[in-house]
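Inspection log for the structure reproduced underneath, given as structure tokens.
Omission of a single protein chain aside, the complex is shown with its protein chains in their original locations.
Moving on, here comes subunit A:
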């Protein structure tokens, strides 16, 4: 797979403050890439620089082989951006917003109608086409923005927290569109989110903290590396269970009548426990979540500066 986004030694300074410190990463074409990080970690700086809004201090940022500083127009034509806050023209209809976009992006006049139909079908808003944006719900607005971001057939779609503030149904729908896009149109999706279960369904995840990339891998690999499965066991023969765990060098903690055992190898643990199965009164197994990964990597302290 060839990389569509290439970031090499990117640094951004604001006076003495280093927002992003010499980061490098690549995003493969046609993948869904999640860029995560606590507030104030350098996430927005990076995404805004990639979208040609901010100027870099040092390094090279390329989208589809074009430099975001020197070939702004080319990069802008190649990307679609959906910002966290609405950037729609509320006083106009959905259709008018899309038409305005097609002017800004030099979409040939004869193709505009077809594209409007296509993007509105994609986000299920064909019937709302003549509605004023100010009359739409938050979820619908977000869908219009996604539709608009696709009007010029971008190679990369940037989504800055696309599901923040939306209800679970709308969130599920937005994700349906995102996955559909990636599969059917081979569009690369670069997104940020604070919902870790969303990061988990992406192809690749990068976590930025304190201006540096602290993790970059598939969600599966990160989970494997940073989380452990945990078993909570109740037994009516505590002495035997303790002996068994010690014998197999499994660390445990006893609390409120249950044993908490962390296991890197869950099947191994289950095999050990099978020797004890007659005495087990209750067992609960918790798989590591991506939330654990995030907290493990970035720490649990609340960022004061954010």
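Just a few scattered comments:
Criterion: a contact is a pair of C-beta atoms (placed from the backbone, for glycine too) under 8 Å apart; a residue touches a chain by one contact, two chains touch by 3 or more; residues count from 1.
By definition in this document, contacts and distances are computed from a predicted model.
The listed options are "Benzoyl-CoA 2,3-epoxidase subunit BoxA", "Transport permease protein", "NAD(P) transhydrogenase subunit beta" or "NADH-quinone oxidoreductase subunit K", and the UniProt record of the chain not shown names that protein "Transport permease protein".
Among A:83, A:118, A:153 or A:252, only A:83 touches the chain that is left out of the view. Where subunit A meets the missing chain, the touching residues are 48, 51-54, 73, 76-77, 79, 81, 83, 85-92, 96, 99-101, 103-106, 148.
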